[in-house]
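Input: one structure, supplied below.
Excluded from the complex is one protein chain; the other protein chains are retained at their positions.
On to chain A.
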Amino acid sequence: MKILALETSGACCSAALLIADRLKQRHEHAPRRHADLILGMLDDLLREAGLRLSELDAIAYGRGPGSFTGVRIAAAVAQGVAFGANRPVIAVSTLAATARAAYRRTGQRRIACALDARMGEVYWGCFRVDGPNALTLIDQEGVLAPESTPALAGTSWCAAGNGWEAYPTLQERHRSALEATPEPIPGRLTEIGPEAEDIAWLARAMSDQGKRPDQALPVYLRNRVAEVSQKQTERL
C-alpha cells in the first residue's frame, strides 16, 4: 500500500510517503509558511521514491482540528492532488495523530491530547492505544475550556499537545490522572503535535475509509465563528 500524507494544521509543515512499511518524511517548523513548502515536500518525496501520483493508493491529510487556515490548506491541497491524480482521500484527525506521536515517543497507552485552540479553549481528544496504529477515541473530540474538559478515568494518562502548556489549569484539573505518568509534566510532550508520519500510518489503518476528493473537508470543531467576526465587519 502506498500513501502520500500531508499535515499543515499547526506550526509545523510536514509530508510523508508510506510505501509498504517504509516511511519517508519531510518536516519543518514553519509557522505561516505551509503554502510555500508543502507542494515542494510532496514533490520531493515522490521523486526520491521514483513514484507517480497515479501509483498511490490514497492521499491522506490532517483534517483538523487546528488553525482554520492551516486545516483548509491541508484539505485544499488534498482535494487538488487527489482529484488531479484520481485517487481517494483519507481524512485523519490531528488529535489522533498527536496521540500516536505521543505513543511513539513514550509507549504510553492512554493519551490525553490538548491542542491550543486560543480564545481560552483547547481542542480535546483522549485515546486508548491498542497497537501502533490502533487508536480508539474515548468519548468524542471537542473544543472546550480547560475547566470543562471531562475527567480522565483512572490513572497513567499521558498528556500530549501544546494545550497542556498554554493552560496550567488543565494540568491542575487532571493532576491525579496524570500523576502516574513517568514523563514529567510539563515536559517535552507538550511540544508534540500532529505530523504527516502519523497521519500516513493512521490512514493506512483506515484504508477502507477512502472518500471522493470533494469530501476532503476540514474539521474545525469550533463552529461558532460568525458572532465573533460579525463585530469586526460591522462598520458603517
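Rule of thumb we're sticking to: contacts are C-beta pairs under 8 Å (C-beta built on N, C-alpha and C of every residue); 3 or more make two chains touch, one makes a residue touch a chain; residues count from 1.
Convention: contacts and distances are computed from a predicted model.
Participant: Which one, "Molybdopterin-synthase adenylyltransferase", "Sodium/proline symporter", "NADH-quinone oxidoreductase subunit I" or "tRNA N6-adenosine threonylcarbamoyltransferase", is the UniProt name for the chain you do not see?
Facilitator: Missing chain, UniProt protein name: "tRNA N6-adenosine threonylcarbamoyltransferase".
Participant: If I consider the whole complex, including the chain that's not displayed, which of A:L23, A:L45, A:A60 or A:V77 touches that chain?
Facilitator: Among A:L23, A:L45, A:A60 or A:V77, only A:V77 touches the chain that is not shown.
Participant: Kindly note down the residues of chain A that lie in touch with the hidden chain.
Facilitator: Touching the chain left out of view, chain A contributes residues 35-37, 39-40, 42-43, 53, 68-69, 72-73, 75-77, 79-86, 213-214, 217-218, 220, 225-226, 229-230, 233-234, 236.
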